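Quick one: structure below, then a few questions.
Removed: one protein chain of the complex. Kept in place: all other protein chains.
By letter and in written order, the chains are A, B, C and D; residue numbering begins at 1 in each of them.
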Amino acid sequence: MVRVMELRDGRVELFEGSERVSPPPAGVVRWIDVGSPQAAHLELLRERFNFHPLTIEDCGHLDQRPKLEEYRDHLFLVTQGFAAKGDRVEELVLQELHTFLGERYMVTVHAEPIAALEDAWLRLAGEPKLLERGVDFVYYLVADGLVDDNFPILDRIADELDEIEDAVLSSPRRQDLHRIFELKRHLVAMRKVLSPQRDVLGLLVKRGDARIDERAAVYLRDVYDHLVRMNESIEANRDLLGNALDAYLTVVGQRTNEIMKYLTVMSAVFLPLSFVVGFYGQNFDNLPFVKDWVHSDALMWSMIATCLALPAGMMAWFKHKDWL
Amino acid sequence: MVRVMELRDGRVELFEGSERVSPPPAGVVRWIDVGSPQAAHLELLRERFNFHPLTIEDCGHLDQRPKLEEYRDHLFLVTQGFAAKGDRVEELVLQELHTFLGERYMVTVHAEPIAALEDAWLRLAGEPKLLERGVDFVYYLVADGLVDDNFPILDRIADELDEIEDAVLSSPRRQDLHRIFELKRHLVAMRKVLSPQRDVLGLLVKRGDARIDERAAVYLRDVYDHLVRMNESIEANRDLLGNALDAYLTVVGQRTNEIMKYLTVMSAVFLPLSFVVGFYGQNFDNLPFVKDWVHSDALMWSMIATCLALPAGMMAWFKHKDWL
Amino acid sequence: MVRVMELRDGRVELFEGSERVSPPPAGVVRWIDVGSPQAAHLELLRERFNFHPLTIEDCGHLDQRPKLEEYRDHLFLVTQGFAAKGDRVEELVLQELHTFLGERYMVTVHAEPIAALEDAWLRLAGEPKLLERGVDFVYYLVADGLVDDNFPILDRIADELDEIEDAVLSSPRRQDLHRIFELKRHLVAMRKVLSPQRDVLGLLVKRGDARIDERAAVYLRDVYDHLVRMNESIEANRDLLGNALDAYLTVVGQRTNEIMKYLTVMSAVFLPLSFVVGFYGQNFDNLPFVKDWVHSDALMWSMIATCLALPAGMMAWFKHKDWL
Amino acid sequence: MVRVMELRDGRVELFEGSERVSPPPAGVVRWIDVGSPQAAHLELLRERFNFHPLTIEDCGHLDQRPKLEEYRDHLFLVTQGFAAKGDRVEELVLQELHTFLGERYMVTVHAEPIAALEDAWLRLAGEPKLLERGVDFVYYLVADGLVDDNFPILDRIADELDEIEDAVLSSPRRQDLHRIFELKRHLVAMRKVLSPQRDVLGLLVKRGDARIDERAAVYLRDVYDHLVRMNESIEANRDLLGNALDAYLTVVGQRTNEIMKYLTVMSAVFLPLSFVVGFYGQNFDNLPFVKDWVHSDALMWSMIATCLALPAGMMAWFKHKDWL
Partner (left out) sequence: MVRVMELRDGRVELFEGSERVSPPPAGVVRWIDVGSPQAAHLELLRERFNFHPLTIEDCGHLDQRPKLEEYRDHLFLVTQGFAAKGDRVEELVLQELHTFLGERYMVTVHAEPIAALEDAWLRLAGEPKLLERGVDFVYYLVADGLVDDNFPILDRIADELDEIEDAVLSSPRRQDLHRIFELKRHLVAMRKVLSPQRDVLGLLVKRGDARIDERAAVYLRDVYDHLVRMNESIEANRDLLGNALDAYLTVVGQRTNEIMKYLTVMSAVFLPLSFVVGFYGQNFDNLPFVKDWVHSDALMWSMIATCLALPAGMMAWFKHKDWL
């Protein structure tokens, strides 16, 4: 799907179709948006704009990393961000936008519809003043939306991490473990995208390209700041994830230790007792202490006393060893 | 709440309300302090000072990271620090101050009252000489207080860490584990703020901005030094926290090992004994060793000897294996 | 085996043998490919091209690291990549290509046949236009193929890692452990090669060497981008491998914990029961509770009640301790 | 305590008291040493030398980090090192020296007596030639002594580490654990001081300050080299400490494993045996194998055979499983 937004004599016009896919005439500003591009569209871009074959090839394979390439009369930008569905961060959807940024035109290519781009499109269609600020400002609007969509994801991950760590410290469950590793995988994926994304915007802001208007640069610096903050958030969250995992391991280790203590106490009490009753249960007629006391209560009471004294002594010793 | 401090003809005057919220006339130095800003206040700042819309937007959302932005006729600074309540570091409260630093004016915006700012306000109100050193010196006073409030927090964390490590090495308790992870979370939060804070002040000190007076730069370098020291403290504490956690794990592991030894010794002694008394307790009339010795003491004594020799042998073997 | 490809007057000619192993005459572009080089071949290169003795020595020992050396009239490049056999990444085969890149000639030396080089050879033999772009473009074709062969390997490793982590989290097996360490070894080997490889191409792209044509530089930047992506992939995969190993350890630890719980419950129930039946099984005629009740059902029922109540009480206590 | 060393007309003179605490007249070189400074001393320094209030404040709080501050006519240096008491590294004593280094004067401020400084003082008092080399050379003498005092500490730590690792690998004891964590704390403390100390000296050597004479710079580079080596030593020792801790954990884990094996073998042998003797000990008159063989040896022997065969079989199986 190809659509074109044009600013001509202070008025914004919208077109569908590939007719106006070409560098704009003098005095005109054009934003050409190509969704789910077909080979024919890309060929058209190459012919009319004379874009480099490798960038055209990139647009056909939407699986690049964020980058900034400088050509004689335009910049080629790959911008990426994530979108998430639902309240829990179940699955991250990578959004990728390829942008050719000329002096008076911007060409955007993307496979799936991108919410941030749609928002910008609608907003610009209604306010010609925004488009008058130049295509670099338009790029800012789209990139800002694309980047800021990552904030709620990171916030949700941070919140979940807090919950998981608390849950793990009180009673670790197997599903917490699954969740920890899932979140870690998300963070690895996000860092892989947002770290080069930050570098690209840092490059864009710092180099003072003539194509980037001074005023737009201030705005892009804002996007850059957000990306720096996101990357710091990712690092902090990775740290806290490591915490949660350490907590899990430590708590499991300590519970094993506690269970072992209990098992040991049980065994220490009842193994000797079993021996005692086994000993007195011998079939011998003349056990040393039995011989003289047929029908004697003393023998019986001695055994019962042993059966009470033994566990009591054990318990005292365990208390002394600080095991209970 | 809006208040203004003005230095005019060597005298300091204080005003309340938004009347004097504007760039000062020639020869006047102004500090405008806006607490818990409302939309109207921010709009006023934008209009009268012509601040950039993005910075005004930042002031409305007090959740930025420390940063330094340079505009044509002023600097925009976000400064952050932590305050703690009580003697133990239970909860950290983030303090955030937004500052516009012009040549003869300083505008400070903050949501909650900041103790360091109040101190500076009172001190300046009483000493016109301090205000005469320029607004950059005033910024130093506030920033220095804000930053130095972090020292007692870090000291308390370090003290607690020492205690925890000692406690853990003698006898690890579950609550130590909770505390370790709590402190680690505090350190992650502090590093996230104080590390960019240090970079911002480093930038401020190194760039030789005309707006930063040479004499004030010396003072700001002092704040920068403190921030460097804090960040080193955080790193050292994180290291020691890792220590405490390792100690916890190792001590728990070793206690499990000791309990296991005890359990094994108990089992090794009493399991064979139970077998022995069970064996002699058989109902057979003609046990090989029993047959010839009806009423014999020899059989009984042999069993008792076994019951004594067996544990003694086991114990000797364990001693040999260095388990006791 | 020595073969030569020559572009003369817009036509491509192929030769076998070492006859044309020399710098090409004016107007001619030459690609000299030396497979499994013998001492005589290397001596020929040294004589005719006057290559540095150390680079000739390097060509004799194909076990270098990727590097770029600059000589007066040519560049010496060592390019490496991996090839894998089969669907699972069982064994990595290191492919090493030594290249002398002059203004109008390229000499490639390699021990084993390299698929990417064969592809480029066939493609160039059919399209004289490609050779007209210069030998730096030819080098791009070969290097691009050599480098891109690493992508499927990394993808397969990432896929396997996902599978292993899932498998480990549900039920860890010894063979998963073997596989984890095998993959880690592969990643260490790949990083050792691809990290300097990236640096070499970065150097090549950034230094604006006169020998590297502007147009070819754009293409080489593409190879450089791929290498950057690969290195990021390796880092991310190493991270995930650490995950998988942590998962393994944690799951094994937790299973030990669960088995311990079961063992403890079993012991806690049956050790006291054994004591109880042993106690009642004594041979005394006048056990306190037995004396008066010869043939009494009450005694028997009391024992049976104990045997039922004891485990029930234990179980309730374990439930309370959250062990079941 | 204040004392002054003066070089005048090739002779060295010593004075006590604060009389000569001032910049030296032309042709005179002065070293002013202030030990355990009182407020009056510091005030004197501020007045006579016009030192910056912040540096004076620093001298009052001897708890800074190593740093180098440049003022118009002097350098302000904070130099730190450690001293240890006794043969084992029980307690580290931080030594802190504040130095103002002018063209012809050096002012040193310290709280406790510093051995290295005393040595330099005595040496200089006896050799006027050394003082003639300038105050920067004097600073070298003091700093070199202060820094080199760290070497024996690091060597002792390294030696102890070797011992601990060996001890741990043969039989880990709780006190080794305590010692490991104590040494780690020492290393964290030393790194916190010696790492910025190295940076400060690196700065001093590299910046070619006019106040640092070319010849003295060669000597200071030597101190810098020592600091680099110390920092590498600290890193290597931290590495080895990590080793020792890993060794501890692994050996404890393996011992638990070995004890478990023993416990399992014991249980596996005697639990079945207890069952066997219990089974044969039933009160039934007509056990299937008993019925026909009243007084029969066969039954008894069958039981004894079982009691021998069962453990033998178990043992064979354990051998097969490689547990013994």
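Here is the rule we go by: a residue touches a chain if its C-beta (ideal position, glycine included) is under 8 Å from a C-beta of that chain, and two chains touch if they have at least 3 such contacts.
Just so you know, these numbers come straight off a predicted model, no measurement behind them.
**Q** Shown chains touched by the missing chain?
**A** When the entire complex is considered, the left-out chain reaches C, D.
**Q** Out of D:135, D:240 or D:303, which residue would touch the omitted chain in the full complex?
**A** D:240
**Q** Of the residues C:1, C:40 or C:188, I need the one that contacts the missing chain.
**A** The one listed residue touching the chain not shown is C:188.
**Q** Which of these, D:18, D:95 or D:256, touches the one chain of the complex that we don't see?
**A** Of all options in D:18, D:95 or D:256, contact with the hidden chain holds for D:256.
**Q** Among the options C:3, C:48, C:67 or C:104, which residue touches the chain absent from this view?
**A** C:67
**Q** In the whole complex, not just what's shown, which of C:95, C:197 or C:274 touches the removed chain?
**A** C:274
**Q** List every residue of subunit D that touches the chain not included in the displayed model.
**A** 165, 169, 218-219, 221-222, 225, 228-229, 232-233, 236, 239-240, 243, 246-247, 249-251, 253-254, 256-257, 260-261, 263-264, 267-268, 271-272, 274-275, 278-279, 281-288, 322-323
**Q** Mind listing the subunit C residues that contact the chain we can't see here?
**A** So the residues of subunit C touching the missing chain come out as 52, 54, 65, 67, 69, 171-172, 174, 177-178, 181, 184-185, 188-189, 191-192, 196, 245, 248-249, 252-253, 255-256, 259-260, 262-263, 266-267, 270-271, 273-274, 277-278, 280-283, 295, 297, 299-300, 303-304, 307.
The criterion applied here is as follows: only the chains that are shown with their structure count from here on.
**Q** Same or different for subunit B and subunit D, where same means more than half of the interface numbers show up on both copies?
**A** The interface of subunit B with subunit D is built from mostly unshared positions.
**Q** Using the average of all C-alpha atoms in each chain as its centre, how far is it in Å between subunit A and subunit B?
**A** 24
**Q** If a residue has to touch 2 or more other chains to count, which residues of subunit B qualify?
**A** 249, 253, 256, 260, 263, 267, 271, 274, 278, 281-283
**Q** Once you draw an edge for every pair of touching chains, what topology comes out, line, ring, star, complete or other?
**A** Line.
**Q** What are all the chain pairs that meet the touch criterion?
**A** A-B, A-C, B-D
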